[in-house]
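Got a structure for you, written out below as structure tokens; questions coming shortly.
A single protein chain has been omitted; all remaining protein chains appear in their positions.
Chain naming follows the written order as A and B, and within any one chain the residues start at number 1.
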Amino acid sequence: MADYEDWDAARGQDIVNGLAGLEGATLPILHALQAAFGCVPRDAVPMVADALNMSRAEVHGCITFYHDFRAEPAARHVLKLCRAEACQAAGADALHRQVLDELGVPWHGTTADGGITVEPVFCLGLCACGPSAMLDEAPMARVTAAGLRAALRARDDPRVAA
Amino acid sequence: MTAAPGAEGAKLVRMANQIAAFFRSYPEATAQEGIRGHLLSFWTPRMLQDLCEHEADTKVDSLVRRVIVSLRTTAKG
Partner (left out) sequence: MSLIKELDYGTPIRVSEQTVTLTIDGQSVSVPLGTSVMAAALHAGTQIPKLCATDSLEPFGSCRLCLVEIEGRRGTPASCTTPAENGMVVHTQNDRLAKLRRGVMELYISDHPLDCLTCAANGDCELQDMAGAVGLREVRYGYGGDNHIHSAKDESNPYFTYDASKCIVCNRCVRACEEVQGTFALTIAGRGFESRVAPGNTDFFGSECVSCGACVQACPTATLTEKTVIDHGQPEHSTVTTCAYCGVGCSFKAEMQGNRVVRMTPYKHGGANAGHSCVKGRFAYGYATHKDRITKPMVRAKITDPWREVSWQEALEHAASEFHRLQAAFGVDSIGGITSSRCTNEEAYLVQKLVRAGFGNNNVDTCARVCHSPTGYGLKVTFGTSAGTQDFASVDQADVIMVIGANPTDAHPVFASRMKRRLRAGAKLIVVDPRHIDLVRSPHIKAQHHLPLRPGTNVAVLNAMAHVIVTEGLVAEDYVRARCDLAEFESWARFAADPRHAPEAVEAQTGVPAAEIRGAARLYATGGNAAIYYGLGVTEHSQGSTTVMAMANLAMATGNIGREGVGINPLRGQNNVQGSCDMGSFPHELPGYRHVSDDATREMFDAVWGSKLRPEPGLRINNMLDEAVEGRFRGIYIQGEDIAQSDPNTHHVIAALEAMECVVVQDLFLNETAKYAHIFLPGSSFLEKDGTFTNAERRINLVRQVMPPMAGLADWETTMALSNALGYRMNYTHPSEIMDEIAALTPTFAGVSFKRLAEVGSVQWPCNDAAPLGTPVMHVDRFVRGTGKFMITEYVATEERTGPRFPLLLTTGRILSQYNVGAQTLRTENIKWHPQDVLEIHPFDAESRGIVEGDLVMLASRSGEIALAAHLSERVQPGVVYTTFHHAKSGTNVITTEFSDWATNCPEYKVTAVQVRPTNRLADWQEQFADNEVALKRIAPRAAAAA
């Protein structure tokens, strides 16, 4: 995973200014901020609003509309569990309860060791082989608690990662 | 309590000079008529009288002074 920069107002302003001239600049700016800082920092919101002559509320509305924009950087790894209908039909709800319990986190939570952030997702396009999930960039089908445990262990194992 | 004697007179002179400054851009006759009309429209008789008493005051604008002369003539007439 990427190493994110700590929030720096001048750096944030540079990013905003650099893209503010684009047509429909809001999303490119938000993406660029998140790429740099791992999230869209709260302090960046007024900068974006000012640069684009929008209200802070509007920028907030935009950020929160897209689940992928974060208020805090995620953990090293992000586990997305599909909660859409097909996966629910395949028993995802029970699986999710079990996984969240084992990790000791609520939805959107990060484990105590800072290792994993768990997020809901609504459809990964793998409806035929649910319950499905995505660990970082890797999709997973027919997920079980055991399978997930193994994948998570492997994820931090340098031999597997290599 | 009262202010220093003449303080009000000095104010009237300043007010009249300000009026003159506005009308100065007009030809002399128009300017004089403008100032005179303004004073008669907006100043009380006593204020006009007080101003007239300051005719010799060196602070009085020359345009105002000429208007004062005409005001005196009117008053007498």
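Observations on the model:
Note that in this section a contact is a pair of C-beta atoms (placed from the backbone, for glycine too) under 8 Å apart; a residue touches a chain by one contact, two chains touch by 3 or more.
From a predicted model like this one, the values you see are computed outputs, not experimental measurements.
Screening A:V16, A:L30 or A:V45 against the full complex identifies A:V45 as the residue touching the chain left out. Within the full complex, the residue among B:R24, B:K59 or B:R72 touching the omitted chain is B:R24. Interface residues of chain A with the unshown chain, by the touch rule above, are 42, 45, 49, 53-61, 64-65, 67, 122. Mapped onto chain B, contacts with the missing chain fall at residues 1-3, 7-8, 11, 14-15, 18-19, 21-22, 24-26, 38, 40-47.
Note that in this section only the chains that are shown with their structure count from here on.
Centre to centre, using the average C-alpha position, chain A and chain B are separated by 79 Å.
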